[in-house]
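A protein chain is absent from this complex, but the other protein chains hold their places.
Each chain carries a letter (A, B, C and D) given by its place in the written order, and its residues are counted from 1.
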Amino acid sequence: MDDFLQTYGFLIATMLQAGLLGLSLYFPLQAGQLSLASPGFYAVGGYAAAIMLTNPAFAGLRDTLGNGMFPLTWLAGAVLGGLLGVIVGVPALRLRGIYLALATIAFVEILRVVALNLTVTGGAVGIFGIPQAFGFQDRWQYIFLFLPLLLLTLLFARQLERSRVGRALRAIREDELAADAMGVPPTQYKVLAFVIGAVLAGLVGAMSAPFLNTWNAKQGTFDASITILAAVLIGGSRNIWGPVVGGALLAAVPEVLRFLADWRLVINGLVLVVASLYLPQGIVGALERLGRPRPPQRPTSAPVSAAEVKS
Amino acid sequence: MALLEIENLSVNYGAIQAVRGLSLTVEEGEVVTLIGANGAGKTTTLRAVSRLLRPVAGSIRFAGRDITRLPADEAVKLGIAQSPEGRQVLARQSVQDNLELGAYTRKGSFRADLNEMYERFPRLGERRDQLAGTLSGGEQQMLAIARAMMSRPKLLLLDEPSLGLAPIIVREIFSIIRELNAQGVTILLVEQNARLAMNASHRTYVLEAGQLTFSGNSAELVNDERVLQAYLGG
Amino acid sequence: QKVETVTIGVAVAQTSNTALLGQEQVIGARFAEKFLNGRGGINGTPFKLAFQDTGGDEAGAINAFQNLITKDRVVGIVGPTLSQQAFASDPIAERAKVPVLGPSNTAKGIPQIGDFIARVSAPVAVVAPNAVRQALKLDPKIKEVAVLYAQNDAFSTSETGTFQQTVKDQGLTLSTVQRFQTTDTDFTTQVQAVLNAKVDLVIISGLAADGGNLVKQLRQLGYKGLIIGGNGLNTSNMFPVCQKLCDGVIIAQAYSPAQASAANQVFVKEYRAQYKKDPPQFAAQAYAGVQVMVEALKALDRKKKLNTYDLDDLRVALNKQILAGKYNTPLGTISFDKEGELIQKEFYVAQIKMRDAKNGSFVYLK
Amino acid sequence: MEFSQFVQNLLNGLAIGSVYAIFALGYTLVFSILGIINFAHGAVFTLGAYFTYTLVVGEFSNNGLLKGVALFPDGSPLSGNPLTFALATLLGAAGAGLIAVLIERLAFRPMRSRGADPLLALVSSLGVALVIVNLIQLLVGAEIYNFPSDAYGETPPALSFTLGGKIVIIRTVQVIIFAVSLVMLAVLGYVIGRTKIGKALRAVAENPTTASLLGISVDRFIVITFFLSGFVGGLAGTLVGTAFGVAGPYFGVTYGLKGLAVIVLGGLGSIPGAVLGGLVIGLAEAFVPAEYSAYKDAVAFALLFVILLVRPQGLLGRAAIQKV
Partner (left out) sequence: MTGAGMTASVPVTTDRNVVLEARNMTRRFGGLIAVNDVSFDVREGEIFGLIGPNGAGKTTLFNLMTGLTPPSSGTLTYRGQTVTGLQPNRVAALGMSRTFQNIRLFRGLTALENVKIAQHTRTRAGLWRGVLGAARAEEAQVERRAWELLDLVGMGDRAGELAANFSYGDQRRLEIARALATEPRVLLLDEPAAGMNTSEKGQLTAFIREVRDRFDLTVLVIEHHVPLVMNLCDRVAVLNFGQLIAMGNPAEVQRDPKVIEAYLGGE
């Protein structure tokens, strides 16, 4: 068991982390917004944490807070992510589909180049020697951070979906114009969904900096954007479990295929092709189809409408 | 010989059986009406004939040839054209491009037909360069019908052609139906405006919940109690 | 658990963009396995290499290390390819108390990651200045210098710092500094700036493809002066890119096939026999990494049979032994300071000489 | 800025831009018909270059499974002369075209018939790209290959002229790339804009079901599109390869992001848009002053961001039609 955790603990934590990033993309997607900005917020969150945990400027704070520093970095990551989310989201969300996707990728790229050029971010080398959260010794211990966060996020997402706000997001996804005409203000909710995703990604980034020991500009790139999107689609983009399953799976496949040595990435590619061909609604979508959806139940207390008029 | 023979046709959408064991024929040179309540399966039937939907059972024969498994574009080449429900104009193309695409399967010039359409529907003529997607609903409907006619089909399928049209244009449509028929075009017509349609057709089929309930001579059915009640508003 | 067969881990980039460099390392390590086992392995017992692909990113390196440490149960690890990866994965080995030898990590701060981390790759600060000194020897009139570097590459940015410092130290003028990306292909803008600055020395820090293109475009567009290439250009992989135009590029070396030691001469001979070309630096360093591990193991084994060790103890002992020893490798005689930093005597400067469009060699300068 | 510098920047921008443009042409073609981003385009582009290389050189070195295999023991009949090189390039492009068709068959068509989310095509094409890139690496290694330097015969490597006493230079290869991308633009533009085929293609692009209802064979047009896209991409791969070397299996993939930026900036699905977008981004990069060159990529993307905010459908893209 110990060996298992030693070998695969990092992978499992990475899978959880990927699931979280998938969810960060899922929130805007619920409102039909194809935003690929998550790696940008993730990178920013990570930098915030890495800087707070290594930069001499924060030495005093670190000494005072001890392990309390870590939650503070999370807060910083989340807040920074959220702020940037508003700044980018408000103008960008006038765009649609691939155009929005590209605008958000542009944002990720701009951030990357800026990070390469700043000194606080350590330039291209990045920041290394990041202290371990709560004195964690092994990678698998990060499961203690990512798993609760994932569960909380799932709970949040589920509750959101069942709420008035969740309905509004879905309406916008289905038909923005009709949603508007039915009283749902699209801009406001699109920005909200976008910012929720940004906060989550920033938070995950802040947790990930110690997890990876080092942080650099390669953490937020176009490739990451595409990988996360692929994870969401493979998992299923219509159900909160989709991004989680997809993220976990895509993180795991190349590792599980290690025994194939040189062929592993070829096969990894084939897995992607086959999965997208045979699971057009994603894995969770396919599972959902097995169990037929429960027809909605009439509220029991409802007084049967007296004047039932057949049109 | 019947131009169109549908035998035992069943079409499903996933678990929903939209058409069940439907058989009908349309003779060459006939106008046939298909009526039925919302959701009866009329559109589904037409889409199956156009080969947009794959039946789960039954067969469709056109001019003696089995077309049950033919791709949709091949069906057009054989001479089947449809003015579909929801109009389906190509929104980003101009009115003229839509019409020209209607004649896609034809060889040789179709200028004359184009001009004819513009004469029949002057509104389309005025708007020939407008993107079809910005036309009003009724204008789009005219375009869809005109586009279907552009291929000079042997069999014309019209799915609720009068939908969204002003009375004056509805009248035009029905006179076109008569004219085309006089020129030998066979027409299968789905209409909610049942009285008009039946008056313009030879025979009528009545569809209910995916099944044929009865059929007969239009002139007779127009006075049939059951039809009067259900479809002609008493 | 006692150690039955001794396995040494090799974690380098066998896929991704970085594979271009990793491939040479794989060859070097494989070669060491075959060659050293052919000569009796560890005092008569053959050792095994376990390869784990790191890809080009941090997570890949961590996964590779974890696999080597727990699944392959290696005694030590040679890897990873990039310094950036090392910053992520070396702490893993450090905490697991597994000795690591960086075969190509040249950035500042690598051995300082921990007690178990050492490297056989000399840091840029040591290697790079040699090239500038050599260039001045070739052309004492050099005054104006242009420096170009790949700003998205960690190693190139740290190398360029050294180069720029050296330029200043040598009393030269740094006329222009130009940046590019390793993924760039068109360098007209940078070349233009260089040409406008009328420099007589150009120093490039980048990787093979971009560096090669830069050299090519500099020459094509009319630059006539000397060119120095950094560590990333130190591979024959650059030849197909700039072809004949590679001619004359000066590259500081941590390794030379001409190095006179017996260890190297045997290595070169065997390598040539198998691959029909001189071993490149990255292959030589990977070879040296494996060799150092093997020799340290031999020394341990002589004191106490390896199969009597617990794996954990062996790793700790091995680390001590690595740092204590002196090794006759193809890189010359090397040893480590107490932090694990490489102590290497000889460095070289070579100039590229192209025989034809595809084939060339590094000609070592005195 | 001095005039000569301005001209030089302009030339540089056009040169960089035409590389982006030539990459983007095939990319946008598939998008315009299927509305999907084909991430495998970069890989097909790479393959074009490798195919041509195989035809003119016929052997690979050290690191792959194909080491030591010599296709032409006596030297390739297609090497050593610009004409045969051109032929090899066309054959290589055709090969890439066929691969593109194969990709459509295996990775896109089944998805279409299952009514999958079009975004999913992105995943499947990503998978294809992964397969191709890693297969290339397995077969011929990660090393850099280059075409014989006499591919274009005795042309000088660079052209130069003086302007106001200053020398302005441009590499010959880039002039060739620029010219070829304009020719491709003209041909594709003509076919799509002016012919019956083009009209049918546009119909397929807009609504395949309706197109088939008009008698247009959707599948056939999609195959044609993929072939064209692969052909154009493969051709571009060889051309860019002659300019910069075939820098390993990832050679084409690295253009993916810029290519995407280019087609979005130009307006998705617009053929002239792809060229215009390429040139605009190329020029933007070229005009970044040398001291800010570190921010070059950021400038290009910032420009993209800003232009999209002003014109949400890209430069030459057409706004979505929303008739209520």
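One rule holds for everything that comes next: a residue touches a chain if its C-beta (ideal position, glycine included) is under 8 Å from a C-beta of that chain, and two chains touch if they have at least 3 such contacts.
Being a predicted model, the structure only gives us computed values, none of them experimental.
J.: Quick check: which displayed chains does the absent chain contact?
T.: By the stated touch criterion, the chain not on view contacts A, B, D.
J.: Which residue, A:166, A:235 or A:254, contacts the hidden chain when the whole complex is considered?
T.: A:166
J.: If you put the missing chain back, which residues of chain D would it touch?
T.: On the side of chain D, residues 323-324 touch the unshown chain.
J.: For chain A, which positions touch the chain that isn't shown here?
T.: 156, 159-160, 162-168, 170-171, 173-175, 177-186, 192, 293-296, 298-299, 301-302, 304-305, 307-311
J.: Could you pull out which residues of chain B are in touch with the chain that's been left out?
T.: Here the touching residues of chain B are 13, 16, 35, 37-40, 43, 85-86, 123, 134-139, 141-142, 160, 163-171, 192-195, 229-234.
Please note the rule applied: only the chains that are shown with their structure count from here on.
J.: Can you figure out the chain closest to the middle, judged by Cα centres?
T.: Closest chain centre to the overall C-alpha centroid: D.
J.: As a test of understanding: of all chains, whose mean C-alpha position lies farthest from that of chain D?
T.: Checked the centroid distances; the maximum from chain D is B.
J.: Would you mind listing the residues of chain D that make contact with two or more other chains?
T.: If we look for residues of chain D contacting two or more partner chains, we find 134, 294, 297.
J.: By residue number and range, which residues of chain A touch two or more other chains?
T.: Only 116-117, 262, 265 qualify.
J.: State the interface residues of chain D toward chain C in the complex, per the touch definition above.
T.: 8-9, 11-12, 15-16, 19, 62-63, 134, 137, 141-146, 148-149, 157-158, 160, 167, 169-171, 174, 240, 243-245, 247-248, 250, 254, 285-286, 288, 290, 293-294, 296-297
J.: Please name which positions on chain A make contact with chain D in the complex.
T.: Residue list for chain A touching chain D: 34, 91-92, 94-96, 98-99, 102-103, 105-107, 109-110, 113-114, 116-117, 177, 222, 226, 229-230, 233-234, 237, 262-263, 265-266, 268-277, 280-281.
J.: Quick check: in the complex, which residue numbers of chain D touch chain A?
T.: 37, 39, 106-107, 110-111, 114-117, 119-124, 126-135, 138, 256-257, 260-261, 264, 268, 294-295, 297-298, 301-302, 304-305, 308-309, 312-314, 320, 322, 324
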